[in-house]
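Read through the structure below, which is laid out as structure tokens, and then see the notes.
Complex shown without one protein chain; remaining protein chains in place.
Chain lettering (A and B) follows the sequence in which the chains are written, and residue indices restart at 1 in each chain.
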Amino acid sequence: MSSPELVTVVVDGLEVQVPKGLGLVEAAAAAGIEIPVFCYEPRIGPPIGACRMCLVEVEGTPKLQAGCTLTAQDGMVVRTAQTSEKAADGQESTLEFILVNHPLDCPVCDKGGECPLQDLTFRYGPGNTRMNFPKRTFDKPIPISPLIALDRERCILCYRCTRFSGEVAEDGQLIARNRGAQSVIATFEDEPYRGQFTGNVIELCPVGALTSSPYRFEARPWEIQNVPSVCGMCPVGCNISATTREGKVKRILSRNHPEVDGGWLCDKGRFAYGHLRAADRIADPLRKSDPRYEELSWDEALDEAESLIRGAGGRIVTALSGSETVELAYALGKLMRQGVGAHSAVLPEPVDRSLDAFRAPLSTIRDAQLVVVLGDEPVAERAPIVELWLKAARREGAEIVRQSAPDAALEQRLREAERAVLIASGADGAGLAQAAGLDREGSAAFQIPKTANGRGVSDGWSAAADEDAVNPEPIGLLIVSGDEAAADPYVRAMAEQAEKVIAIAMFRRLVAPWADLILPGTSYLERDGTYVNLEGRLQRIRRASIPPAPDEIAVLSRLAARFGVELSPHPSQVFEEVSTICYGGVPYGEVGEQAPLRPRVPASQVPVTVTGTRPEETGGPGFRLVTYRPLFSGPAVERVPELQFQRPGAEVELPRDAARQLGIANGQTVNVRSNGTSVRLRARLTRELPPGVARIPDEHAAGLDGRVEVSP
Amino acid sequence: MTVAEFHERVQELRQRYPDGRSAIMGALHLAQNRHGGWLPVEALEEVAEAMELTPAYVQSVASFYDMYHLEPVGRHSIEVCTNLSCALVGAQAVVDAFEVELGVAPGETTEDGAITFRLVECAGGCGYAPVVVVDQRYREPVRPGDVPALVEEIRGR
Partner (left out) sequence: MAAELTVLKGADERDLTKLDEYRAIGGYAQLENARGMTPEQLIETISNAKLRGRGGAGFPMGRKMSLVPPPEKRRSPAYVVANADESEPGAFKDREIMRRAPHRFIEGCLIAAHGIQSRSVFIYIRGEYLTEYEVLTAAVEEARAAGVFGDCDVVVHRGAGAYICGEESALLDSLEGKRGQPRPRPPFPPVTGLYAGPTLVNNVQTIASVPAILELGVERYSELGVEAAPGTVVYSLSGNVNKPGNYELPLGTTLRELIFEHGHGVAEGRALKAIIPGGSSVPVFAPDQIDVALDFDAVQAAGSFLGSAAVIVVDDRACMVQLGLRAEKFYMHESCGKCTPCREGTRWLVQLLERIEAGDGTQGDLDLLRDVCDRILGKSLCALGDFAVYCVASYVDKFYDEFKRHVDEGGCPFGGASSIEGVLAPSDRHAHAHLPLVPA
């Protein structure tokens, strides 16, 4: 990429050198001058010049210009409100017009104190109002979903929210209705705004028109603290700010990491924090004394744990969730492996290190020419933000190919495209990436893991020792770490056979009645430590909220002492140990607010494992069934009432053309059958499925498998 | 026109343009004819399905243009232009005459659902004012005296 030509722009008499074509708003900022804006937001597409807040005078053009729609050209001379009376008058006019119908309910507005309209009015606005007619009124606030409230009176029609819905999330659900002064923001027939990314419109809204219902009246800006952390809900690891008040998380905001999330969050990451206050949250150690559980003191709990571990005589298996921090996984490993020589573990998922040779920032996807999504797992359900990068790539003109399994043609196209990205989702991409030489400049390959920190957990566990595991038969003690593991049918099955079970979990309903000893677990919002995201980026998470019980590592360090294992109770110190083993000794302090991506491992140094295994060929009658774990599912989501409307409907996704040939229309109820079982589901026709595939969320696919027949 | 035929017609329309989305206005016109002159929710959903757009998007476009009706209308429509040129030569007297003759105010539909009476902005017949548009056909000019006969004619249809 050649560095762009520099041009000189004069803003209010100040000369700045900026890249040709840079937005004038940014160019002015480079000169330290603010051009105030409302509708302008480069992240949601080209400027629309609607609000007219950014009016400036440009030498050579008689009329005021919308600064946001201009780009830096050499010799351009611009005068903003600071030095041009005309521009100042323009800006004041705009503000007066905006305020003509804007209600004066700032004191009861959640945006109050962090509101661009408030700030700009204070800085540029008319002191008084000359409007003495009744203002436009609407019913308010109206819920456009259980998550978002819309106040049409406050709306200034900057069209940020509708542009996000239409041009970023591409869900086409939030729209402007009517024309002129009658225009309002709306959803179709006031149906709820459903989608993976809806919450972003709250942050985009420059006024208090779109606000978070869960956050409504929860806090005032001067009472809150924002803790910089990282989302622990999926393998993307979006950078977040957790807004807290009195030690409680009140909302989650994006903390734009341009390489990772581009400033967007999915609704799971934004709203699932409600699980922290779940009704069945475990606060004390519990011991099973059939049929019920008795609360234990921590000393009793440690005695109990010690005796269960000793009693198992090494026949111990540890099942991990993939939501543990690197440090927690290492701590467990150190205790079990060094303390009792129990090396056997159920890791959340296999981790394929060979992809480290093709490592790149997720933002690489946007600039690609060809993006191949390999496998049938819907990317958006496993790693939602990756889907946004995909859409961005398509808008930038990239070709998106979705295919179940690799073949020679695909490999050739990946090799020939100048900038190619492979995203393996539910398939193994390593072999293909290697064969197509995706370690070249501008290309990359990603594997989408199932769990938020699967990679970090296996780093941590394997760092603790390197003896091989011998699986005990029968299992004397099963240690279940975390709620995801506790919810995993495979782990449950082991628990059936295990003589004893210790569970570390947040939610009682998940582990009672089958665990013998239950230790309270914590959430990623309550921990310090590190996560490794799907890029292989090591990121720092911070405790935002005070957990109801001590941090797991603190407990494990006391337990470890009883087995003669030295384990610090402080994540920072635990990290230093892990780091020297697997992260080249990066100090904890340097993991950083906006973590960089570690350099690629040369392809020569990574072992290449299997290439993509071909699923049964797509011939034969009906469709090949693919079931998947929906984004809006899992222990945390299940405990947040406001998120329930986002749970997937009883739907089957079908390839559009194939379905229409079967006489199936979008939204129609259809019969889906496989070996004896038959289910009635709503058909959703899409062009984004590999051919011959039918896709159903697992919770609606009970009893179906293999190939399915679909009929109206 | 059946839904299937409608779907076919829309696919033809989409073919005419480099970007099929351009066919949405034509599709809305077709859907409106299919649904008796207005666009109930099902009509918007039909257009969305045929155009491969969301119903919300279709509604946002439909609600922008005056000729797409999102509320029920009568079997026939009478529209009177009251913009400057028509106003200057007595459009309001024509409006009043229709109000009397039809017994409804502009924007309303007669009880029997026969006629929707509306005011419109400049119809482009200023030289033959006052302009009245009956079921999308221009009547130029129309004087208050012509109104009873005109209404009778329409009711007779």
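The rule is simple: a residue touches a chain if its C-beta (ideal position, glycine included) is under 8 Å from a C-beta of that chain, and two chains touch if they have at least 3 such contacts.
Just so we're clear, the structure is a prediction, and the values are computed from it rather than from any experiment.
Engineer: Counting contacts across the entire complex, name the shown chains the missing chain touches.
Structural biologist: The chain that is not shown touches these displayed chains: A, B.
Engineer: Consider the whole complex, including the chain that is not shown, and state which of A:R79, A:K111, A:R154 or A:R177 touches that chain.
Structural biologist: The single option touching the absent chain is A:R177.
Engineer: Please output the residues of chain A touching the missing chain, sorted low to high.
Structural biologist: Given the touch definition above, chain A has residues 47-53, 55, 63-64, 66, 69, 89-90, 93-94, 96-98, 100-101, 130-131, 133-134, 136-138, 156-157, 159, 176-184, 186 touching the missing chain.
Engineer: Residues on chain B that touch the omitted chain in the whole complex?
Structural biologist: Contacting residues on chain B, toward the hidden partner: 16-19, 21-26, 28-29, 59-61, 63-71, 82-85, 87-92, 95, 105-108, 116, 118-129, 133, 136-138.
Going forward, only the chains that are shown with their structure count from here on.
Engineer: In their complex, what parts of chain A are in touch with chain B?
Structural biologist: It comes out as residues 162, 166, 171-179, 186-189, 656, 665-667, 687.
Engineer: Give the list of chain B residues in touch with chain A in this complex.
Structural biologist: It is residues 41, 44-45, 49, 52-57, 59-60, 63-65 of chain B that touch chain A.
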